[in-house]
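Quick one: structure below, then a few questions.
In this view, the complex is presented without one of its protein chains, the others remaining in place.
After this line comes chain A, so read on.
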Amino acid sequence: MSFFDIMQMCIRNLYRRKGRTALTVSGVIIGCCAIVIMVSLGIGMKQAQDQMLAQMGNLTRITVTPSPAKDAHKTLLDKKAVKQMGQLPDVTSAIVKNTLDLGELQLTAGEKNRFQNASATIIGIPEKDLEKMGYTLTDGKYPKNRAFEVLAGQHFAYQFTDSRRPEGKNVVDYWDNEDAKPFFKAMGTELSVAEKKQKKTSEPGENQTASSVAEWKEIQKLKIVGQLKENYDAGEETGSGLIMRLSDMEKLQKQIQKISGQKKAKEYSQVVVNVKDIKSVEQVENMVRQMGFQTYSMESIRKPMEKDARQKQMMLGGLGAISLLVAAIGIANTMIMSITERTREIGIMKAVGCFLGDIRKEFLLEAAAIGFLGGSIGILLSYLVSWLMNHISSLAPGGGDMDMMAAGGMDMMGGGSTVMSVIPLWLAGFALLFSVFMGVAAGYYPANKAVKISALEAMKS
């Protein structure tokens, strides 16, 4: 018996009992739809979570800081340690990110040091690593040629106070007013690292204008050659900080130490370790900790969230699986009914010389066809339901995604809104395959039962 004939017979038998076939198929549709929607919700949840985490920071980045221990034997976060970290498995780079302590010094700009900034974050990064930090230049270029060329964060210029304006009006409030222009344009500006020398005045009334009478001793000129786009993922220095080459910073540090009498720092304040993929983060982080340093990464947040998501996914999938199981029982029941009804026909087929294998195939194919039909329609329906759910959830802004919005933080939500339900192609394919497989499995017992029918008994009835 050719496969085509078996198939034709199977279609005919299913069609002959349209009502029952339709009911059984609808059972599978519901089961398939349930499992697909449930899993798709899980996937949607996971995606939203990943998106949120990505907004919170780079997932493959470990920030290393020195051990807080005060004893003399602790491992120092120095050049040697950085080199060691760079050689750990799965580490793509270990980059020094030193912070300059200005001490009593200030950054000034403009004519006669008119604009002043006493609390600037100044970061030093080795020249060769500057371009690996993931910064985005909006203007200018990376420092290359001359010494003491620096990069400024997006809002760097807003950090200055204008000493010629009265208190209360001497800063530009860009938090509340995004359109506000800073006092000067950062790009191309020459800054000074300067020491403020208070002039001794006898008149007490003149204290208010002390700054205007202050004298400045310039220690080092800095030239802003590039401006960065703010990106907390790359580092908060891209916001209001200043970035210079580590070599320049070390020279500057020496000058500052001469003036303030600070001791030479033995350690870097921070090292950034980039890891190849998320999976290795935990392992690398542990190794760095064992070296004796403090670490921070998104892993500590991601891990429990991932576990939670997996649990929810399992629960959702389990609920779907139950309905599919019920559908499977439905298929088995339908097939058994069908066999009881068709006992006589099976007997005739046997007597006329039908191979047992062909009878078995015919029944298995019928069950598989029910699974396939239910699966296909179920998947189409799932896409529809999924689309509806996403549509409705996006109509009610915030709705279920409220907490994520909050955690995602402020204005960084930018890239695409999250969806509730996601049906990737593999899920659709898997659901279809699973429905067919389930049909075959459910049809197995009935098919064997059909094969065992005695032709003799069947003909008597």
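Simple rule for what comes next: a residue touches a chain if its C-beta (ideal position, glycine included) is under 8 Å from a C-beta of that chain, and two chains touch if they have at least 3 such contacts; residues count from 1.
The working rule: contacts and distances are computed from a predicted model.
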Query = The complex lacks one chain in this depiction; which UniProt name from "Thiosulfate oxidation carrier protein SoxY", "Thioredoxin", "ABC transporter ATP-binding protein" or "Nitrate reductase" does that chain carry?
reply = "ABC transporter ATP-binding protein"
Sole residue of A:S2, A:Q87, A:N145 or A:N177 that reaches the chain not shown, by the stated touch rule = A:S2
Remark   = Out of A:R16, A:K112, A:R165 or A:K181, the sole contact with the unshown chain comes from A:R16
Ask   = Which chain A residues would touch the chain omitted from the figure, given the whole complex?
value = 1-2, 5, 12-13, 16, 344-345, 347-358, 454-456, 459
